[in-house]
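Of the protein chains in this complex, all but one are displayed in their positions.
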Amino acid sequence: MSSLSNISTATLTKDLRLEWRSKDAINSMLFFALLVVVIFSFSFNPTAEESRQIAGGLVWVAFLFAAVVALNQTWARELRNQVLDAYRVSPAPANALFLAKAVGNFVFVSVLEALMTPLFIVFYTLRALGPAWQLIPLAMLGTWAVVVNGTFFAAMSIRTRSREIMLPLLLFPISIPALLSMVEGTSAILTGEASAKFWIVLLAVYDLVFTSVSLLLFETVLNAE
Amino acid sequence: MKKAFPIFALLTLVLLSYALYEALVAAPTEQTMGDVQRIFYYHVPSAWTAFLLFLVNFVASVVYLVNRSDKADMVALVTAEVGVVFCTVVLVTGPIWARPVWGIWWTWDLRLTLTLVLWLIYVSYLMLRRFSSGSQTPVMAAVLAVFGALDVPLVYFSIWYFRTQHPSPVIGRGGSLDPRMARVLLINWAAFLCFAVLICWSRYRLERLKREVEETQALEALLEPRGVR
Partner (left out) sequence: MTDSKAAPPGAPLVVVENLTKQFGRFAALRGVSATFDGWRLYAILGDNGAGKTTLLRALAGLTQPTRGAVTILGSTDVRAVCDQLGYMAHPSLLYDEMSGMENLRYFAHLYGIQDDERCAKAISAVKLDPELTRPVGQYSQGMRQRMSLARALIHDPKILLLDEPFSNVDVGSAKEMVKLLESMRDAGKTIFVVTHQASLLEGAADEFVWMQAGQIVGRTRELQPVEVR
């Protein structure tokens, strides 16, 4: 167990360091996130009252699209120079690698969300009428839901034709309950008209189920040939 | 086994014809909806059949992951394909029914939405099977099926709660079912099930033949001396 967290940490720090070094990826992703917000705000121009009703949906769809672009890059570095082979021949457990990649993606997508959120607030004059603090667990659980499955399906997509399109094809249907929870939960908090508790709990269950099954089945997918 | 197939096919044909007659002619006309309601006898059994097929797909996928049995993989493939077809029937008959009766083409009601999500998951399953390379396909598909199956209860609960928050028309019958209609419903379901089994069986045989041919070709390649390629 200690070797799992050890290897995960080492992999995670390596990935974060590499992302930090080649700031190209971060910069282009951040700019992409900004563009998404602008385009959405352009296309849906609600009043302050309407915006609270639909912001939940808009924001999370925007996050989803930004996340997919980030997720498609998950294994790019490992595929170059066949680094994945070096990992596979080592005694390192496969799900240590998965965990590191998933957490790395979580950090990355969270940074994107942190950038996009204030912009949405500005463009839509958003104000939460309900308990705003609940947005934090909702966002974290929701982000993890997309990221954990996204990292897994990104690994599955590696071995398919049309790699980049395969990821969203697999991810979107399975993510529907999570997306619904995020959207409804956010709307509930913004409008203050309902409680987001059920959605937060559902997301927690979703995260638990899919994190477990991803950890369980990642080795199978990694070594499929 | 060979004789059983045509006999079963004939039985299915008879049952389907009987079910058709019952649904379109013999069943009593619904009070408020009129004859349009008869589509119910196609809509609901298709849904049940699709769900059952997907359940079989899940079991076959788990069996495959456990013992890598080729048979399990073929069953998974077959049930996914036929399941998607029945799902499509549900998704098409739903709006056809809804429009004249409730005035809307679509409503995000529980059954219809669940069916749509299942349809999406299994179409992505079929796409994965098509886009992945031969030797990995069974494993990848089986893994995706497990993910899909685990998703289903979560989809159900999320939509159920969503509907309690935002009530809207339900496509289907509120209230209890007239026993005569229930009978017709069950007859149709039996007919649809037989039809599903027939198609699955046929597809399974086709797939098995295809794989046998591939295996023979592979064995030939193994045995013959390789010249210039």
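Chains: A and B, in written order; residue numbering restarts at 1 for each.
Assume a contact is a pair of C-beta atoms (placed from the backbone, for glycine too) under 8 Å apart; a residue touches a chain by one contact, two chains touch by 3 or more.
Just so it is clear, the structure is predicted and the values come from calculations on it, not from any experiment.
Shown chains touched by the undisplayed chain in the intact complex: A, B.
From the options A:S3, A:S28, A:T47 or A:S162, the residue with contact to the unseen chain in the full assembly is A:S3. Where subunit A meets the missing chain, the touching residues are 3, 6-7, 10-11, 14, 18, 21-22, 77, 80-83, 85-92, 223, 225.
Contacts to the hidden chain, counted on subunit B, fall at residues 134-135, 214, 217-218, 221-222, 225-226, 229.
As a convention for this text, only the chains that are shown with their structure count from here on.
The centroid of the Cα atoms in subunit A and the matching centroid in subunit B are 31 Å apart.
Those residues of subunit B lying in contact with subunit A across their complex are 65, 117, 120-121, 123-124, 127-128, 131-133, 135-136, 139-140, 143-144, 146-148, 150-151, 154-155, 157-159, 161-162, 165.
Within the complex formed with subunit B, the residues of subunit A that make contact are 149, 152, 156, 159-162, 166, 169-170, 172-174, 176-178, 180-181, 184, 194, 198-199, 202, 205-206, 209-210, 213, 217, 220-221, 224-225.
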